[in-house]
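All protein chains but one are shown at their positions in the complex.
Take a look at subunit A:
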């Protein structure tokens, strides 16, 4: 465990970048430092690998002061990933990744074999091994940065806004990849970002810092959203924290209805038997949703898929959250969300009202747990 203990950093020009910060960073989890630009995130991160020395306080790694071991030994045990990757432009992708293993004295052959293995792990085609950084896209370079940090299998990974400079689509891919890799490897990750959505998506625990380098709140993301410590945290979370909080409620328990689902080849009597529903969801012959229709607009054997109403974005019960379900319901002109299985076949539909009740129930459970937790 990394323990930051009453750490202050005052730069020679008098700037206090970090002010009496104490944090316990749990093992094998992603701890996110988030806050506005200039609030001391980079300074905090760099104190962990001693690129910046604290003015006051100490940092302990597994109970030992990090100053007790040679600085470069410490650094080689901590992977470091930064914005724009900071790759060595004069080395091939493979040699970039092999840097730390080589420093640790591995043979060239072994280091390169390890590097190739890591390219696969971070989703890079090994055909890129002999390329130079300028020949890669920004997203690929960032993957190389992650692979390079992981090369010597360090227990700790320090990441400073690693995905800030890539476009949103690539960023989402990189975030998902990081979560997947973390599932496999279980590193102790300290992740810096100014993007609260990224913090909430990636963090097991999130430390919100305010300008002047003071800790505003240190909590799991769901707790941050449900109980922001003060107005600074609340403002920083943004206006739609209620909606975003729904990401932490599962859609598993939503009660799905199956009667309003009809296949495109449904006969007249079948259509007639379902006519009480306000809308019917028409599926193709494999059961994949095509769109909504009012029952009386459907004529057996003559359904034109083009004339159906949009069914929004379906959700997968059990995998997706109430936020996705609500989003699907809001997107659909009928106000109903479509639930699908892993193959995209419709397994049920659910109305906004039912989702709303599920949200209220989920809030109730959280409040109960909080009461139990507080010993009330």
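FYI, a residue touches a chain if its C-beta (ideal position, glycine included) is under 8 Å from a C-beta of that chain, and two chains touch if they have at least 3 such contacts; residues count from 1.
Simple rule for what comes next: contacts and distances are computed from a predicted model.
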(message) Out of "Fe-S cluster assembly ATPase SufC", "Alpha-ketoacid dehydrogenase subunit beta", "ABC transporter permease" or "Fe-S-binding domain-containing protein", which one is the UniProt protein name for the chain not included here?
(response) "ABC transporter permease"
(message) With the missing chain put back, one of A:84, A:204 or A:352 would touch it. Which one?
(response) A:84
(request) Please pick, from A:158, A:325 or A:362, the residue that touches the omitted chain in the full complex. (result) A:158
(message) Give me the subunit A residues in contact with the hidden chain, please.
(response) 49, 51, 71-76, 78, 80, 82-92, 99-100, 103, 132-135, 145, 148, 158
